[in-house]
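A protein chain is absent from this complex, but the other protein chains hold their places.
A and B label the chains in the order they appear, each numbered from 1.
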Amino acid sequence: MTALARPVALPSRSRVRVSRTLRGIALWVIRTIAIVVPVFLFATFVTYLLGAASGLSPAGLKLGDAATTADVARVNAQLGLDQPLIVRYGTWLGQILHGNLGTSWFNDLPVAPQLFERLGISVSIAGYALIIGVVFGFALGLLAAVRRGTWVDRVITAFATLISTLPPFVVAIVLIIVFCITLRWLPSGGYVSPTVNVGEWLTLITLPAIALSLDTVADLARQLRTGLVAAYDDHYVTGAIVRGFSRRRVLFVHVLRNGAGPALSVLGLRAPALIGGAVVTESIFGMEGFGRFGSESALRGDVPVVQGVLVVAIVLVLVFNLVVNALLARLLPASRRGI
Amino acid sequence: MFRRAIRSPLGATSAAIIAVVVVLSVLGPLIAPYDPLAQDAAHILASPSAAHWLGTDYVGRDVLSRLLDGSPLSLLSAAEAVGIAFALGVTPGLLSVYLGRVFEWISLRVIDALITLPFLVFAIAMTALLGNGLQQAMFAVGILIAPAFYRVTRAAALSAAGSQYVEAARLAGASPLWVLRTHLWGKVAPSVAVTTANSMAAGLVIVSSLTFLGIGVQPPAPTWGGILADDLGYLFQQPFGPLYPTIIIMVIVGALNGFADALRDTSGITGHVRLLGRRRSRPRRSAAINPALEVTNG
Partner (left out) sequence: MARLHRPKTSTKVAIVALAAAASLLLAGCAGAATAATGKSAVLKWGFSLPTSWDPVTSSTGNDINTISLVYASLTKLNPEGKAEPGLATSWKYNKSGDAVTFTLRPGLTFSDGTALDANAVKESLLRGQTQTNSLLKDQLSTIKSIAVVDKTHVTLNLVQPDYQVPNLLAGKTGAIVSPKAFATSKSTAGIPTNPDGAGPFKFKSFVPESNAVLVKNDNYWDAKDVHIDELDLSVAPDPSTVIAAVQTGSLDVASLPATEIAAAKAAGLKVDVVNSLTVSQVDVNSTLAPLTNAKVVEALKYAVDREQLLKVANAGVGSVTYQPFPKGYIAYNPSLDTEYAYDPTKARALLAAAGIKPGTLTITITAQAYSQATAELVQSQLKKVGVDAKIALVPVGSSTWQQSVYLARTAQFALDGTVGRESPVQNLGVVYGPTGLMNTSRSASPDFLAALDKVRETPLDSPDYASVLQSAVKLGVLQASSFSLYSTPRIDVRSPKVSALPHYLSQFRWEGVTVKQ
């Protein structure tokens, strides 16, 4: 990438390399688009299908008690619900691509602004959880790998195993009991926007973020440890050690580069859980986030909101995975072939 | 492959725990000291005693009896979800290696799309919009776990299909079905078994989360997740209440995951998976990765 900024007067050999790199990037972009677009289309189609298959219609909600069959048919026709499924999906997708997520059947307000109001909460928690997850997960995984076979390794592995057996709501409630009721360090619920009070915002999102991150910490630590331990056993690492490279150089240049791939992949897989999946955490900590909004709307039968939540989550997950894959491509050039 | 896994200490312990739980869940309804639905209004939220080893719940039912009686339903519901995931994941996973590029490409994109969906929100939406019941919830969970089965099956099938003996068999004129039965299944089965164990564990946790949110519950029939969610509502009156179902869930989930680990270690499964993924699996000896579920908190 840095080569691009250099002046034109390059030796011919690096010019070749530049054009090869460019072609590589272009290929990567094309392949990525060829994968992301159909995935987006199919995921949104499933989302749309879900609403359609529910058989719910705003007619029931709008007309209430005195609705006759004719009334329902009239409202359905007004909303275009009498057209074939694929046509309706097309119309709906067209609106989505223009940023129009429709109107809630429950409160008659546009869906998009309601979603984005809550997205701040969820992105705060998920982002914070991701930071905690990455920092602690990498630190613990690294520590376990470099101290493999010792008690440190065993404690970390045991912790990671324990965490993954716990239902998330138990984790959240235990955190509340410890940090809110017993130690009284942190509040147990609510949300304040960082634009209002940064300190309070941090205080409020800390516990939910920890609750949400534990799974990621455990997973990342486990995967990183496995990857690194395996990489340490590889012949080239042995070779590097034999050649007398410093331990730090061996770890960062050889081991981490080759052993961290799986852990990064896990991070990509974690995104859907972090972004849309904080439902349990949000409901325990009394935060009106994005995931909770989606699940409450599902219970209310508010199909447009549910679809909106899923579509936004899909977009976020796709973007996040593109970033992870780009990182992977830089870290492990071989994996560029994959996407 | 199971025999070898059971010989390792981890595998043996895990298998023993799983066996005990399965036996208990078969015998549970028979050995339960009380009727799990019998209420005793005079003794609600009682602490453990000689009469009630684990105390009583909020309407005076014997906790031990409920946990025992609830085990078949808890295990079966998780097994049902895994069964659906198995059916939807394994076959396309195998076929994706043989049916040519078009099927491969389409099935890969469908699986990517399913992984993209936010797990718990989608499960809730599906359950709530299609009628709030245990069956709907299990179906939703099954569909969402299916990608894990697809991916491990495909990865294992790919690596085996590229091996020389498979090629030799094919050159010798063996039918694809014969190759599948004799050579491939033996390679794919351990991966699928690992995923099954991991998915059972994840299924139990997910079902208890859904129950906690009031999705797919049908009282008074007890399930571990249901008992846990109910008891949490009485945390302040009976702090130990939620402890027992939590421990049971932790132990069985731990045992299932432990067994999966033992299986993987002893059958030398390799390869890792990622979203929006690769077209050709690149087995790496160095990256023995659990490709199964990364969705428990979804």
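Quick note on the criterion: a contact is a pair of C-beta atoms (placed from the backbone, for glycine too) under 8 Å apart; a residue touches a chain by one contact, two chains touch by 3 or more.
All values derive from a computational prediction rather than experimental measurement.
From the options A:Trp92, A:Tyr232 or A:Phe320, the residue with contact to the unseen chain in the full assembly is A:Tyr232.
When the omitted chain is restored, the residue from B:Ile44, B:Ala79 or B:Ala174 that touches it is B:Ile44.
Hidden from this view is one chain, which touches chain B at 37, 39, 41, 44, 58-60, 128, 132, 213-215, 217-220, 230, 232-237. Listed here are the chain A residues that touch the chain not shown: 60-61, 64-65, 106-109, 114, 117-118, 131-132, 135-136, 138-140, 142-143, 146-149, 173, 176-177, 180-181, 184-190, 197-206, 210, 232-233, 237-238, 241-242, 246-248, 250-251, 283-286, 288, 293, 296, 299-302.
Methods note: only the chains that are shown with their structure count from here on.
Averaging C-alpha coordinates per chain places the centre of chain A 22 Å away from that of chain B.
Of all residues in chain B, those touching chain A in their complex are 109-110, 112-122, 124-130, 201, 205, 208-209, 212-213, 225, 228-229, 232, 235, 242, 246, 249-251, 253-254, 257-258, 272-280, 282, 284-290, 294-298.
On the side of chain A, the complex with chain B involves touching residues 32, 35-36, 38-40, 42-43, 46-47, 50-51, 53-54, 56, 161-162, 164-170, 173, 212, 215-216, 219, 222-223, 226-227, 230-231, 233-234, 258-259, 261-262, 265-266, 268-270, 272-277, 279-280, 283, 291, 294-295, 298-299, 301, 303, 306, 309-310, 313-314, 317-318, 321-322, 324-325, 328, 334-335, 337-339.
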